[in-house]
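Omission of a single protein chain aside, the complex is shown with its protein chains in their original locations.
We call the chains A and B, going by the order they appear; numbering starts again at 1 in every chain.
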Amino acid sequence: MSLPRYTLGEIADLIGSTVQGDSTVPVCGIAPLELAKAGDISFLDNQKYRKFLETTQASAVILSSQDAKLLSIPALICENPYVGYAKVANLFNPKFEYEQGIHPTAVIGDGCNIAENVSVSAHCVIENDVTIGAGSYIGPGSVIGRGSSIGEHCHLWANVTLYHGVKIGHKVIIHSGVVIGSDGFGIANDEGKWLKVPQLGGVIIEDDVEIGANTAIDRGAMGDTLIEEGVKLDNQIQVGHNVRIGAYTAVAGCTGISGSTKIGKHCRISGMVGFTGHFEVVDGTVISGMTMVSKSIKTPGIYSSGTVLEPHHKWRKNAVRFRHLDDMAKRITELEHQLKNLTGAENSDE
Amino acid sequence: MSLPRYTLGEIADLIGSTVQGDSTVPVCGIAPLELAKAGDISFLDNQKYRKFLETTQASAVILSSQDAKLLSIPALICENPYVGYAKVANLFNPKFEYEQGIHPTAVIGDGCNIAENVSVSAHCVIENDVTIGAGSYIGPGSVIGRGSSIGEHCHLWANVTLYHGVKIGHKVIIHSGVVIGSDGFGIANDEGKWLKVPQLGGVIIEDDVEIGANTAIDRGAMGDTLIEEGVKLDNQIQVGHNVRIGAYTAVAGCTGISGSTKIGKHCRISGMVGFTGHFEVVDGTVISGMTMVSKSIKTPGIYSSGTVLEPHHKWRKNAVRFRHLDDMAKRITELEHQLKNLTGAENSDE
Partner (left out) sequence: MSLPRYTLGEIADLIGSTVQGDSTVPVCGIAPLELAKAGDISFLDNQKYRKFLETTQASAVILSSQDAKLLSIPALICENPYVGYAKVANLFNPKFEYEQGIHPTAVIGDGCNIAENVSVSAHCVIENDVTIGAGSYIGPGSVIGRGSSIGEHCHLWANVTLYHGVKIGHKVIIHSGVVIGSDGFGIANDEGKWLKVPQLGGVIIEDDVEIGANTAIDRGAMGDTLIEEGVKLDNQIQVGHNVRIGAYTAVAGCTGISGSTKIGKHCRISGMVGFTGHFEVVDGTVISGMTMVSKSIKTPGIYSSGTVLEPHHKWRKNAVRFRHLDDMAKRITELEHQLKNLTGAENSDE
């Protein structure tokens, strides 16, 4: 597979950008500023890497008009250079060709409706009454439960598992090890023993969603779990039953979202955040890594919890004190009170 | 598949409850109070939803005799309405029929003992000397390692992996992506390099356990990892080698349990809790979400750690101060001392 090769001018045309300098310079790869070689295009988004601009071997750089001002090598001007980078990287992304049709080792149930130009890979199991839309790819070893539907131009990597009755929109990407539609954690305590609460709902994944490796999304108890349009989920995320994640929200790895949590649109949730369930998070909220969200968030903003890294021996002393924090607060109040009395007394002495 | 249809009186008989009002009202579905339509039964457990009682379109409601007092529509009286809901939901849970027998694409080893009415689905791999009890279902793509045994009426969903020598009891439910019997994290530092400690033990899963999607349970180093009767594990949980989880304990998603931790019976462990290993937790303990359990718990109760959500700019100031907490505590003590001297001095002046 030979890599594509463009002139800088051609790239500018393809992504709708403009060139500063020589538009005939050939570009055959993309690399970070500090690693780029002749023939590569690079980009500057984070000012932390600005120092590499002077020494980079790249043949061209994607950057803002402001940053391009003093640049001596050819530039692709993008006011959002990270978006420009994403678009150019896409030109150099190898497009695998998948054999269309159903691999002879795949097992297909009755009543399925699989479009003609779909790829169903080796050792897939497609249960009864499944629909798969045009242009979709189902990777090896994936299992699609009965009655589920997958839209057009979806890409399910190898060893994905969908339970029954899961609805996937168009252009959805699902990475390996993902499980969608497993039973939510519904249990009722019946005199000390747990009674399983049947999980009667489903899961709806809207268009343009991407779901990272080994993430699990439970079906609803009653009604559906809903991942809205354009949501991006990283790896190892847990999504409980009847969660709703609003459109264009991004969630980083290892985050756990308890049942019935409602997260708004355009939120940015960092990694290993814990949502303790049944709360709502307003549109546009940003939550930093490892935060415990144990109440609803009604005002957009950036939210955090936890304590920061310290050498262990210092941390231990401070952590011990944390257990006396309420007492410390009361002692401060008492000191203020005593001191006021004292100075008051002194003042009254005058 | 048509949904079942009952009268309220029939439901009361089936779950051992009593009707208040018209027992002939037909019920053909179950839904939350605020979403229920005519023909649905609903339930009231959490008083937060009590406001919906007046406006619900449900044909009947499961609730306590106390809450039913002023109800104008038919009621199913259950003193534990959530248990009542679980039982009624079970009546409306579609029972899939699985074809019995071994799918022609399944690969079965030598010396296996598979009961006649078992379903072994497409592309399963059952290694040598495996036993599977009557009425059990093994989902597509699942792999059962050599010498493992699965009891009666178990349900393993698709793409489950059991290693060799894993013992599963009766009526166990295992969700997709679960791995049981992988090597524990046993490593010995031999002059800077890690030497693998062979993991010679097994895993025992007792009856009526349910294990959520993508959870992993390691085999013992010596002796077995043990999940006792009726334990319920949510998704994405990590269970280290030689852990023991006591009967009827429930563990929510993303919790990590380090090797040799012993958790008692009837505990309730929330999500993303971390157990740092070799500690014991007494029966009946409750641990809130994201708590770090770094010592044994000898008295039943509710335990927590961590800090709570704040706007980031406030949190940052407070988190910085946390690093000086020990110093702050000492300064308070010093202030108290000085003030005592001062007032003592004043008093002695009198």
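Here is the rule we go by: a residue touches a chain if its C-beta (ideal position, glycine included) is under 8 Å from a C-beta of that chain, and two chains touch if they have at least 3 such contacts.
This is a predicted model, so every value here is computed, not measured.
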Contact partner of the left-out chain, one of A:136, A:236 or A:285: A:236
Residue in contact with the excluded chain [from B:43, B:92 or B:322]: B:322
Hidden partner chain, residues of chain B it touches: 105, 107, 123, 125, 127, 141, 143, 145-146, 159, 161, 163-164, 177, 179, 182-183, 185-190, 192-198, 200, 214, 216, 218, 221-223, 236, 238, 240, 254, 256, 258, 272, 274, 276, 286, 288, 291-295, 297, 301-308, 310, 314, 317-318, 320-322, 324-325, 328, 331-332, 335, 338-339, 342
Where the missing chain touches chain A, by residue: 30-32, 35, 80, 82-83, 85-87, 89-90, 92-93, 96, 103, 105, 121-123, 139-141, 157-159, 173, 175-177, 210, 212-214, 230, 232, 234-236, 248, 250, 252-254, 266, 270-272, 288-290, 306-313, 315-316, 319-320, 322-326, 328-329, 332, 335-336, 339, 342-343, 346
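Just so it is clear, only the chains that are shown with their structure count from here on.
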Cα-centroid distance, chain A relative to chain B, in whole angstrom: 25
